[in-house]
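Written out below as structure tokens is the structure these notes cover.
The complex is shown incomplete by one protein chain, all other protein chains being positioned as in the whole.
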């Protein structure tokens, strides 16, 4: 009995399969889920009186250990039927002895595989949302700690006007919380699949709806209104929520990578001994954030494949269904890896408030010039005020003089503003607007996260 | 004053821009939305005491007519600022006379453009969800009318076991309803964007949150917890819901195209005079279903672009934001066109129940053979029963004899089943399982659709 | 010493990892390639005098057996450096004894990983192009055998005018040959990567270009004009060629699936015992074509990920590079699996010329009606002729009469065409145009295929 591939422990696993999701989507996990579904189906059938309770117990026992099944052989045998359920059912029948006749009763291969896919998704979403939550909590802690840390806001990667690192981190936390919320919501609605070859429940002798309900109970899944063999809303919902989570994770990681640049140096990833380079002993790379971006970057293409695969023909698709199996597994694994890496990266993030302030000072007076322009606008008109400040900024830069002095040299300015008002306008601390209030609102909202369903 | 491009009336518009969504995403509609936001911002500011009410009224008046603005010129001027809001603000200032100084107060370009994008989305989602609803209603009517119409279920495009066209159409209706439900949900949560250059509300003199609330009231949009300049959950949610709708539409269209094949001929699109060919006078093409598939096929790539664009740097992205504008417009238009075409195609669909029955008859006894295998399984064991029936099917085909006779020639069969039981098992009408109950449940659920928000 | 994941033998491998490419992209293959590059680098360095020849020999010996390296451990250790080369170099150093000091001389991790990726690609492209060639040869044989087999051409899945199965199969062969040609071309240009941390060859003491040339010789790869650490044309070229091949394969498979439909039944996949269903004993599914479509469907999303990953920052990307590793492996594996399945499916394809003819007869006279319209056009005008024939077709269908009789009842027709001319025009055999000539030209062109480079 052979074990097979496990994407959670390969050559690239340390970088691209971090966290608890990967192990929930590998072959062992799929086999576990398939066996769980067949066992639950037997018990559900027994509850509906379709098979004896002891047959269901025997089938459940036969399905208990994945080690009893040869994944490599099942994979090879899957080629002739076009899916691994056909050989798996034969193997369970063999293992169940006399109860073998009751295995897979009324079901079609897709019933088992789809329900197993849903279980795999739920079992991966568990650790995935935990990691998202950990990343969110780390961002929340940063927001709390740096509520008063002034830094430059940057638009188009140019310093703009001041903000606080607290608000930036609160933005991360709220973004991650939103992504997590959607995943939890989708997870809660994941439905069982059971309807037989044509989706009519024809193989259950009239007890179909009863068995569907019992199977859903057994597996703690939802009962769908209709079979969804080729109506793939559950897969599309998963795809959308996972792609959204990956995108959210990559946004935060991009910010970290940019702030960790040698020339910016506002943050550094803290894990000791990580981020060394084979050729450059001095480097300290933001390995966590880089790995988040690497894994998350795969998500949009995987989501596109799943959405394009919604066009499924008639009552079972000739290819589009099969295309989902590995794609959804990869999407769960990549998003999970990104979440785990971000939780790690943010938890250990070193923040350098002094450097944030220093970076800001370099252009602080310029950054605040928009406030000056605003203050001049009522008197001079918006356009003229804007132009006057812009030319003063240029002149200050050319002359190497403080902007405040250049402005005070202009009658159009001194006619409107005093030196002390000007200095106030040019002090970055005066220009973070309602950042504090926004941080507070964000922190309040984060207290109330939906609990994830346990699988 | 020039008008510019309108994707709703171009060379390919008849095929790819059908329905009411297209006109809501063209340049005129974007301009309308941008002007609406600037006008609403002025009124919101006035409510917070930041500008005189008559200035707000003057700005609102200046923004009232899109015809007063030269879209082509605005588009050209957008090049130097990197977005069209900068020249538009100048144009509104000029049009507003003395009130010009109060235009765009406290806002940054992205505030206006993002809120306008949300308005554009909502205004397109209106007709789009109406068209989805029409398609759903047409499917529902088919389900009701064909509750008793037996046809072949097809898996991997092979006839499998019998089902009803009613159940198939009910599946379409439920799928479309689910896609519509998600869109309505996302639409309801669409938030206003307003926070100024750094997302701190620094330009509102402390009245920021008040103005945000007032702007949301003016435009009937939600108030976001934090600015979402680079936290693109609303865009991702739209992308996911639209991609899902497109996928749902393409599934139904694929079924129609396949059923309309010359050799299948179970349905035909009914619109008179449509579907002719320049080279083949006799053809009657399923133009509506083809056009659904054409438009829907663009969605996954567009969704992937929007999700990949979630990685937005710092407080304004250097490219990823700008990439959303046309992409989201295209996604709304394509999904809308697909919905409109499907509503049209399904409403006029000619259904041929006799042909459905005839197609099924060709393999009916074979189709029902799984029932025979099931009936033999308790006595013979699943594998042996399966094998016996499979070989009998082969033999019946070779000998050109009815399957029932071949089966009755086998002692292993006659020891278990009588002729009348065999005939019953081989009658397709006996094998549609719980199709009726499922159709009824589906029809009941469809009665209760969430109303769309009116824009 | 543990082995790890092998995508060529997992639960879904039989369906989605067929053929020889899969085993060339698994962890073992990657490790093999990484070791080959380090060994070749040592020999190349020795040729340039940077290390003693016996040190190079010792390193080559240390790299000879993948079994000496613990892939699982390497994968875990990769997390701290962000790539597996760092721990691998340490392991080789340990294995090489005194020669350990010369391992990895002058190189950066990306040099090794990129060159290994190129080797992995080449080694997978070998069997992949063989399988493409086998599929092409099978299509060619069908074209040759069915040069005279009349069938219906279908546009928008409606029967149009007659063609031959020979021409259809020739089209498949030419398409596959074109896809293969592009892959061979890209394969031939695959370059070595070697330039050190900054891409300046600074670590080679002035002998850099010599070592690059020697490394290229050792590995039979091209010498790039400049390092391509963040100039990813080779990856983009691979992506484009593989995506194109996958698309070509899916087109042929889609045709097979459609022709194999129960109601069409013009072809069937021949492999004995394949295509059975767990619930439906009578079915014979086109498993090969379905599996082609399943694997090929993943390609566009994978290609999009690789193209989106071309935006690589400065001299090494912070994520986009890492995203390529698994993505390219998956793309090679999926395309390879599709090629292997199609070779299998086409080789064993059962073709039913009688059924092709019968399907065509059903609408033959209608199909030929465009010829009649053409013959009437000079006399009646194109529009009038088209309209006249279209209305006659409708009337023939309504009255259940042969089209020829309906047409002969119209003076406008009999004034122009005799009955015998009309009958000729309505005979499908007369209407396959230059199909034979096209098939001959295609067959001639297929004789001259570019040889693939052996890896």
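Each chain gets a letter, A, B and C, in the order it is written, and its residues are counted from 1.
One rule holds in what follows: a residue touches a chain if its C-beta (ideal position, glycine included) is under 8 Å from a C-beta of that chain, and two chains touch if they have at least 3 such contacts.
Note that the coordinates shown come from a computational prediction; the quantities given were computed from them, not determined experimentally.
Although one chain is not drawn, the whole complex shows that of B:185, B:326, B:361 or B:401 it is B:326 that touches it. Residue-wise, the contact with the chain that is not shown comes from A:373, picked out of A:194, A:306 or A:373. Here the missing chain is touched by one residue of C:70, C:220, C:313 or C:352, and it is C:313.
Across B:68, B:82 or B:270, the residue that sits in touch with the chain not pictured is B:82. Panel shows chain B; residues 4-7, 9-16, 18, 26-27, 30-31, 71-72, 74-86, 89, 104, 107-109, 196-197, 203, 250, 253, 257, 271, 273-280, 285-287, 289-298, 300-305, 308-309, 318-323, 325-327, 330 of it touch the chain omitted from the view.
In the full complex, chain C touches the hidden chain at residues 82, 90, 93, 100-101, 103-104, 108, 153-157, 160-164, 167-168, 170-171, 174-175, 178-179, 182, 196-204, 206, 208-209, 225-227, 230-233, 236-237, 239-241, 243-244, 246-248, 250-251, 254-255, 258, 293, 296-297, 299-301, 303-305, 307-318, 370-371, 374, 377-378, 381-383, 431-435, 437-438, 441-442, 445. Residues 152, 154-161, 257-258, 260-264, 276-277, 279-286, 290, 300-301, 304, 308, 359, 362-363, 366-367, 369-370, 373, 386-387, 389-390, 393 are the ones on chain A that touch the missing chain.
Note that only the chains that are shown with their structure count from here on.
Our note on geometry: chain A versus chain C, Cα centroid distance of 32 Å, whole angstroms. Our note on geometry: chain A versus chain B, Cα centroid distance of 24 Å, whole angstroms. Within chain B, residues 154-157, 160-161, 258, 300-301, 304, 308, 370 each touch two or more of the remaining chains.
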